[in-house]
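One structure below.
Every protein chain except one is present and positioned as in the full complex.
The block that comes next holds subunit A.
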Amino acid sequence: MIEMNNVYKVYDNGVTALNGVKTTIDNGEFVYVVGPSGAGKSSFIKMMYREEVPSKGHVKINHVDIGDMKDKQVPYLRRSIGVIFQDFKLLPKLTVYENVAFALEVIEENPRKIRRRVMDVLDKVGLKHKARFIPAQLSGGEQQRVAIARAIVNNPKVVIADEPTGNLDPDTSWEIMRIFEEVNATGTTVIMATHSKDIVNKIRRRVIAMENGQIVRDEHRGEYGYED
């Protein structure tokens, strides 16, 4: 469960990204975060994996305040959260398999378990047959599926995606969404910032709309609510 109470974020350069945000996201929810560019979506999301800490207010993840969290504890928090980006962030010199296994290697999982988990998850995103390819040999949609595989290989409780379909064509985007729905169906919380009106309006879920660093709308099975 993620709770935010009166969260403010002012960056060093004086920009106020979050201006008193209050919300609760329960386990297993599927949440879209929408709003114009610069509304604070990314900052909102970054709070959830402690890439940023609030300037004021409290962010609690499973009842632990990330503001009080020691630096040493952060890696353990991150292990329970999978993060996906618009630009995939894959390591170009590693194969598909290695990119996914990387997430388990750095947390010192045992090698036999790594092999099994990685092949399972590649199967789930439909890329088992391309395990030996390097990212440059894949299409954008395939690369994003590798990134998703990397994010979920550790069975995280929460998956956070920052505009995951931003670089993809519509058909590919639907494929990605199908994977997110499957992940969500197993009880994993999915939080996704997006600019895609089609996706939000078609796959109806909770919508949190942000403007000027504040939540201006929060509805279940909501609409995108902006013109593209």
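One rule holds for everything that comes next: a residue touches a chain if its C-beta (ideal position, glycine included) is under 8 Å from a C-beta of that chain, and two chains touch if they have at least 3 such contacts; residues count from 1.
One rule holds in what follows: contacts and distances are computed from a predicted model.
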Hidden chain of the complex, named as in its UniProt record, picked from "Cell division protein FtsX", "ABC-2 type transporter transmembrane domain-containing protein", "Spore germination protein" or "GDT1 family protein": "Cell division protein FtsX"
Hidden-chain contact residue, picked from the options A:Lys89, A:Arg116 or A:Lys202: A:Lys89
Omitted-chain contact residue, chosen from A:Arg79, A:Lys128 or A:Lys157: A:Arg79
Per the touch definition above, residue among A:Thr16, A:Asn154 or A:Gln214 touching the missing chain: A:Asn154
Residue, one of A:Ile2, A:Ala39 or A:Ala103, that touches the chain absent here: A:Ala103
Sites on subunit A contacted by the missing partner chain, in the whole complex: 49-50, 71-72, 74-79, 83, 89, 91, 102-103, 105-108, 110-111, 150, 154
